[in-house]
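Complex shown without one protein chain; remaining protein chains in place.
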Amino acid sequence: MRMSWRVLLCFCVGFAFAACSNANKDGGPAAAPQPKSPQATRLPTGAQSAGEQEDGQWLMPAKNYASTRFSGLNEINAENAKALKVAWTFSTGVNRGHEAAPLVVGDTMYVVTPYPNILYALDLKNPGSVKWKYEPDPAAAAQGVACCDLVNRGAAFADGKIFYNTLDAHTVAVDAATGKEVWKTQVGDINKGETVTMAPIVVKGKVLVGNSGGEFGVRGWIQALGAADGKVVWKAYNAGPDSDVLIGPDFKPFYAKDQGKDLGVSTWPPDAWKIGGGTVWGWISYDPDLNLIYYGSGNPGPWNPDARPGDNKWTCSVIARDADTGAAKWAYQVGPHDLYDWDGINESLLVEIPFNGQQRKVLVRPERDGYVYVIDRATGEVLSAEPFAHLTATKGVDLKTGELAHVEEKKPGTGKVVRDICPAAPGAKDWEPSAFSPQTGLVYIPHQNLCMDFEGVEANYIAGTPYVGANVKMYAGPGDGHRGEFTAWDPVAQRAVWKINERFPVWSGAVVTAGDVVFYGTMDGYFKAVNARTGEVVWQFKVGSGIIGQPVVYKGPDGKEYVAILSGVGGWSGAIVAGGLDPRDPTAALGYVGAMGDLPDYSTKGGMLYVFSLP
Amino acid sequence: MRLARRLAIVFWAAAAALTSASCMREERGFRVSPPPSGRVQTVRLTDFQPGPAQPPEVTQNAYEENAYAVSEGKRLYEQMNCVGCHFHGGGGIGPALMDAHWIYGSDPSQIFSTIVQGRPNGMPSFRNKLNDDEVWKIAAYVRSLSGQVAKDVAPSRSDDMSGPPPESATEKKPPVKSGGIPKSAEMPK
Amino acid sequence: MSARPNIDVSNLPTFAFGHRPLTWWCTWSLILMEGGMFVVLFATYFFLRTPVPDWPPGVNYPRLFWGTVNLVVILLSCVPNHWAKKAAEGLDLRGVRLWLLVMIGFALAATVIRFVEFGYLNCRWDQNAYGSVVWVSMGAHLLHLVTDLLDTIVLLALFVIGPIEGKRFVDASENALYWYFVVALWVPLYVVIYWVPRWM
Amino acid sequence: MPGRKEDDRAERAASLEAARTDIEALRAYAAGVDAARTDDLLADDIADEHERRALAKTWGDGPGFWGWLASTNHKTVGRRFIYTAFGFFILAGILAVLMRVQLARPESRFLNPDLYNQIFTMHGTTMMFLFAVPVMEAVAVYVLPLMLGARNIAFPRLNAFSYWVYLFGGVMLWVAFVLNVGPDAGWFSYVPLSGPEYGAGKRVDFWAQMITFTEVSALCVATEIITTFFKMRAPGMSLNRVPVYCWSVLVMAFMVFFAMPTIAWASACLMMDRLIGTHFFNPAEGGDPILWQHLFWFFGHPEVYIIFIPGTGFVSTILSTFSRRPIFGYTALVLALVSTGFIGFGLWVHHMFATGLPRMGESFFTGATIMIAIPAGVQIFCWIATLWGGRPVFKSPMMFVLGFFFIFVIGGMTGVMQGAVPVDLQVHDTYFVVAHFHYVLIGGAVFPLFGAFHYWFPKVTGRLLSEKLGHATFWVMFVGFNLTFFPMHILGLRGMPRRVYTYQPNLGWGDLNMLASAGGVLLTLGVLLFIVNALRSLRAGALAGDNPWGAATLEWATSSPPPAYNFLRPPTVDSRDTLWTQPADQPVVIGLRSDVREVLVTRALDAEPDLKTEFPDSSIWPLLAALATTAMFIGTIFTPWALPVGMLPVFVTLTGWFWPKKKRLAEERPPEEVKEKHGERWLKLQEQES
Partner (left out) sequence: MPSQSALSPAGPQAGRIISLWWMMFYVTGAVFLIVMAFLMAALVRRRRPYGGAAADVPDVRPEPSGERRMSHVVLTGVALTVVILFVFLVRSYVTGRALDSLHEQDHLTVKVVGHQWWWEVSYDNATAAYTVTTANEIHIPVGRPVLFKLSSTDVIHSFWVPNLHGKTDLVPGHENVTWLKADREGVYRGQCAEFCGHQHAHMAFTVVVEPYEKFKAWYDAQLAAAQEPSTESQKQGRQVFLSSPCVMCHTVRGTDAGSRVGPDLTHVASRGTLAAGTLENTRGHLAGWVVDSQQIKPGNRMPPNNLEPADLQALLDYLQSLK
């Protein structure tokens, strides 16, 4: 069986890629799409790593600290996935974009809705029944400062508590068993435009939280709250003087451009760092060995780069911090003086891969600027950065200096429309998290194929109102008008292995299992199972609304493997439906409406949980 | 001769109408007192009422007759960051303003109140931050986004990226008074 | 009364073809001023084109088919136009009637195809400056097509209803001259609209 | 219509006067010769009188109000043109006075900035588009056919149409202004200030559409002038015998041809930007505000020469007459005119030196700008030489020409200064420039124009202006003008920008501004004096006779005012200064029909008789067509659909215009070559018709 599969692969895929392959140094045609051996890429050890016994639970949105979204369950595999059926469904009653991952702890599933951020505890033994429901009642006004729909990206479980953030910038801890609020801490101020949409991560008794609001002139930060009491343990800003950024003597950035004192001040016009963005609304990973957390910071504000000369540190940066103190260990600014709203908030997949003949502990980041960065996670050295999408605005990354080379005529300015900037403002890939399978050695990247026209305009900072200063129009990138892509990327060979084109941006996360199945959803409402090695769509199911959530895989109380996904279109990309926007204005929703005018023909809004299993 | 006299009457009437209409359309009073706003603070947000129906309250915003005021409204709409949420009428963070749906009413005084008072689902209150005159100008412009303002008054395209058709080319649709619930935010509480 | 002979002009002809009649000067005046307008239009096109790295900006190349069809139709029309002019200068009433009718057909076809062309253009006039200049140049030429079409119709009507006058033949001849101008306008316009983006 | 009655009366009086003198002369003559000969002569005279009456009937305007509206006579239209343009001159002058009142004192509150902006825009626009160019065309429309010995201008219906269109365009603009919709972006309406975003409302649209109106009008007149010049000259008037004035209007007409389409296109772009959202001038979407400046000045600079060149024609004409000798350096003058016409198109960029264009290009335009001083110098020198070699007679027209010398030379000198990029960078857009172009335009065009008014007034009205008042007019205007505008040079150098509605007291500009305003009052007084003089003379001026100045050109060969048909028998010409040199028995043209409007068409170069062409009768259609055009143009200010819809009435009226009256073919004569080649066909056609 396995032999025949290899032969098949050899013919079907290997043949296609042989011509451009640069990894088959051993001469074997079959080796191209497949890593040398599954053991070559090993996950880091850690509390939730795959190295441990797969317990079938899903305790944090990224599944583990390494953010690989890899489930060790293999009951559903590439062969039988075509038989998947709906096991049960559950309506959340909320109509906005559902970006969250459900959690599965024991025999309970926890679902966080978008604003008003209701937390449901669902009994898996009695599928769909609500054990309890927790309503934090966030301030309604927070809706007015949420840039891109009223989403929430999920909760985290630890120490018998569910932690999550509400739109009005509060972090709550809820007793997982009873649904009683344990503590509630205000972490930001909506009057200044701060909201929180990210999923927290719990590391060594601390809940790590970051703010959103890069489009509102907030000052980005990440803070650690005590898991027990919700008190702030440390708080690090992503701009401002070193003392605020928690940059101390241990700070050793790899590149010269990131070295220096108080760069968070000197790379900004006077006082601009106070309203300069650099938020943390994406993903945080944790390496227990080095005791470092890794996260990326968001875009600088405003979008119009003319308003903020300088590198604008530490926006659009990857930052490694000590998990206990928050002290910065290293930082690498991916996008100095960001020109296109290319936040650096994407997930860091912590993996070990061979690089130039030696195993290296790296973090793999499919970045918004369209490159997959492979960065040494101890030093911050960029080992490789290869494009995974169509690019016109940049010419590559100089690995010696860490500089991203820009194309001169694509640099935007005030009062001038610059056309055909690829990728567009949401980047080649936005927040939607990718997955990594140690079995295939591939990173599965859900992403967009969008380009844009961009015009900088005068931006006025009025606290609590948007601080963007740009007119944007997005449209499909090259091709047949497809706006989404799902790419399997080989981080070792630094190239795409297969790619699926989707009509709309793939705004949902991905999950990969030991059964070599990748799951993701599309905005026109299809939930898909894909053969992790070949990219063949094995199964798909049309759900009620477009999918922008994160699939999870768990073992039910009955011992069966289940796949769960929240549907409910929305988010930045789905704002045209979720917000009832007018397609005649292509600049609406920061320009995303321009690319999504036909979404209302394919999807309506409505939040619904779908759980699938084999019959 | 009768015909001539009639023609003369028609001519002078037309001339008078033209005069009054056009003088107002292009006047640039820099120190004008805005339409009375005292009553506006108690504006109704619904036509539904107990007892016999009262006629709907319809207010006039004199600025909707004045091209300069509407263009000032457009400038303020951009500079006061209305554009940040509603964009060029298509909406984003806030609802679309170029469609026929008006959550809190399409009447000038209702728009005025919405801007001044703010609305619970995210619309900030601009009380004390904009003076009445400016709000009336913005209100006039907001109505021009959906073609509620005469075409020779509504602004044309801006010297910016081309977006939706210019306000002066937007077809007028009678507003749908759905009232109260944001079209985009029907959600449980 | 006078010792010197006065100039008696009573036997001079009352009409003529070529540059002798006043109408010819009028036609050429029209051609000059409208030609000047199109020169400015081309100048505008290239002025707008110069600073832009990608042309057409942000849109595909204009599709060639209908523009080329129209080019062929308009170029073909030179043949009946030639005959119309010939017939007019030969005072051939039936010929003039026939060829004017044919010319109406051609002008009508070109006008209809022009509207189809608009439908297939790669962008709208209010999208960017490229769209504006392309639409307006094609529109300006359309205006010439339409006016010449109307002109020809009226002329034909005159030849059918009468009265038949010598200067009517001059008018027909001048009408043909003007049509040559309309044709001559379309050739560079076609090149600029459809080929310049591909070449430059 | 008092003006019209006046004309009629004067005309009648003049023709009676002429008839009386003729008959008296004949009687005196008859006393000395034998009876048979006298009878012959009287018979000739009676035949002439018959001819006169027939011609008057054929060429005269129709009776009553309708006939007045339908007139296509170049003198009627020309007079209307002149009166209308002069009316606009007065209106714009009133605006100028308002501005001077506002600027007389610092931080004055007489006008608010909005009104001031409308006023200065209206002043510039009216002066340039509704006065200067039209009045030059108007005088040409009146004088040119007379000077060339033609019965009417070519395309008379077009001529009537061009007047109506001009009138309606001007009235539209002024009605808009009175209704507070006056344009306010300056006479060159720079985008983006005049664009859709910053020019709210319809103010600029009225401006741009007024351009279209005057455009259409000017192009029509240019067509007529060129055709008349080349095809309707008196037999014998070969190109080297054409009076300098005719050359000057020819050059003007050609410049109109090449300059006006540019502004038509530019204003169309502006309107489309404002109405249908095109992006010609939107820098964000690939348009460019500099494009407007190029287009505008490619028209705008030649515009100055369009105004100035006919002015030089006046100067040459008046100078020659009152120096009592032929103009010195005829060929040089004509070549200078033509080369000015060419160079005039090569220096538009000197209006844009401050816009940041590449320096290399700027040097080229500096060269071109400075170069144009050469033909101007040639003209000045030739004129002085004419004076030098003549015996100047200081009649009032001559005074204006002498004033012209003083003013224009100063204007020319400051012009040369501004051609230099560095100097231009300092004085551009300041009162120095305001002073300069008023010196050039008032000096170069308005003073000669007033000279021309004084010169041709007797021809047009049959009565002489008062010389005393004429001299007074000149001196008051001359002093007033220099008082008004000379201080502005200094103001500009001392930093006063143009188009400011006020200035601050501590900048030290107050005194000179006050002086300028005082001068403005004087200048106004001068114009008033002229009006008084003209009105008085219309009623009580001395009768002029055919040729009161003893001038040499053909317009003085007919009665004052000229009859509807201009010449009883079209004259022929044997020299440049034909009335001075021709013998008493200079041949005339005979054989033109008097029952229809038949005119003689001559050959373009040597002016040998070529064709007889019948001009159409007076017609109401040009007026209707102008009305239809006006409706369409005004409609397009408000909606683009006015263009396709509005074309329909235009089409209908134009068809009506060109639709022939039923008439017989037999009267037509094909040219020889047609007869030879197609004789039979021709005969067959004739048979069919009869």
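Letters A, B, C and D mark the chains in the order given here, with residues in each chain numbered from 1 onward.
By definition in this document, a residue touches a chain if its C-beta (ideal position, glycine included) is under 8 Å from a C-beta of that chain, and two chains touch if they have at least 3 such contacts.
It should be emphasised that the depicted structure is a prediction, and the values quoted were computed from it without experimental measurement.
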{"item": "Which displayed chains the unshown chain touches", "value": "A, B, D"}
{"item": "Sole residue of A:137, A:289, A:409 or A:458 that reaches the chain not shown, by the stated touch rule", "value": "A:458"}
{"item": "From A:126, A:186, A:243 or A:266, residue that would touch the chain that is not displayed", "value": "A:266"}
{"item": "Sole contact to the chain not displayed, among A:309, A:396 or A:481", "value": "A:309"}
{"item": "Sole residue of D:61, D:273, D:303 or D:424 that reaches the chain not shown, by the stated touch rule", "value": "D:424"}
{"item": "Interface residues of subunit D (partner: the chain not displayed)", "value": "112-114, 117, 185-186, 190, 192-193, 197-198, 283-284, 288-290, 324-326, 328-329, 332, 354-356, 359, 362-363, 366-367, 370-371, 373-374, 377-378, 380-382, 384-385, 387-393, 402, 405-406, 409-410, 413-414, 416-417, 419-430, 493-495, 497-504, 506-507, 550, 552, 577, 580-581"}
{"item": "Absent chain, residues of subunit A that touch it", "value": "217, 265-272, 275, 307-312, 414-416, 458-463"}
{"item": "Missing-partner contacts on subunit B, residue numbers", "value": "28, 30-31, 75, 79-80, 128-131, 133-134, 159"}
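Note that only the chains that are shown with their structure count from here on.
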{"item": "Selected interface, B-C versus A-B, where C-beta contact pairs are more numerous", "value": "A-B"}
{"item": "Inter-chain centre distance, subunit B versus subunit D - centres from mean C-alpha coordinates, in Å", "value": "49"}
{"item": "Chain centre separation (subunit A, subunit D; CA means) in Å", "value": "74"}
{"item": "Set of subunit A residues in contact with two or more other chains", "value": "415, 417, 453, 455"}
{"item": "Contacts with two or more other chains, residues of subunit B listed in rising order", "value": "157, 159-162, 165-166"}
{"item": "Residues on subunit A engaged by subunit C in the complex (per definition of touch)", "value": "409, 417, 419-420, 453"}
{"item": "Touch list for subunit C against partner subunit D, complex", "value": "1-17, 19-22, 25-26, 29-30, 32-34, 36-37, 40-41, 44, 47-48, 51-52, 57, 89-93, 125-133, 135-136, 146, 150, 154, 158, 162-168"}
{"item": "Residue ranges of subunit B touching subunit D (in the complex, touch as defined)", "value": "18-19, 22-23, 25-28, 30, 67-68, 70-72, 151-153, 155-162, 165-166, 168-169"}
